[in-house]
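A single structure is presented below for examination.
Take a look at chain A:
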Amino acid sequence: MKALLLRDLRLAIRAGGGFGLGLAFFLIVVVLVPFGVGPNADLLSIIAPGILWVAALLAALLSLDRIFALDFEDGSLGLLATSPLPLESVSVIKALAHWITTGLPLCFAAPVLGFLLHLSPDAYAYLILSLLIGTPGLSMIGTFGAALTVGLRRGGLLLSLLVLPLYVPTLIMGADAVRRGADGMAATTPLMLLGVITLGSIAVLPFATAAALRVNLR
Partner candidate 1 sequence: MLTVRDLTCTRGGAAVLAGVGFTVNAGEALVLRGPNGIGKTTLLRTIAGLQPALKGEVLAAPETTAYASHADGVKDALTVRENLSFWAEVHGSTLDDAAFDHFDIADLKDRIAGTLSAGQKRRLGLARLAVVKRPVLLLDEPTVSLDGFSVKLFAKFLRDHHLAKGGAAVIATHIDLGLDLPELDLTPFKATEADNDGASDEAFL
Partner candidate 2 sequence: MPDLGTYAFEILMSYGISLGLLGALICVSILQSKRVKAALQQVENNG
């Protein structure tokens, strides 16, 4: 299991696009929003939690199709399927690698971008916390979507269509936690529910992911 994680991280670093691309995309989306809605600091500070969460979600979406596609094309996935490593574990590791390369950097970049959007000072802790709790769930859900579309030639667009509705609960809870934090309200409930969604995804989706991979490997 460790070997697969290290290999995927190595590939992400060496092949490029792993760490940098999602982060750059996150930055660009967040920077573009003020151009769209105007420079009004009050308005930006109100919508900042939502923008940061939506941008994080889109950035996580960007690199999903790479999770299995390359391994599928060069045969690694088939070889992994016949290895002692169960595909369920492979799914979790793949999601973890995706999270380390996309979700984790986002958690650290988000506070910096919060300044640009005049995010309320009270909200920073909740922003980082909610992203730390929520983004692993996004990676796991995305891995499931990637497994469904791995055999398709133009799976990228379809992948977004399949995964985005599944992201709704995470988005609602994550952004709500930040918003409540910004308003000085207790945000424990949305954070707990966010944790429930993430843990639930990690508990259930590896089985669905592995089943989808087996079907696609037939």
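Regarding candidate selection, all candidates are chains of the complex that A comes from, given by their letters.
FYI, contacts are C-beta pairs under 8 Å (C-beta built on N, C-alpha and C of every residue); 3 or more make two chains touch, one makes a residue touch a chain; residues count from 1.
Computed from a predicted model, the values in this text were never measured in an experiment.
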Touching chain A in this complex, from the list 1 or 2, is candidate 1
Footprint of candidate 1 on chain A - complex, ascending
2-4, 7, 10-11, 14-15, 71, 73-76, 78-85, 217-218
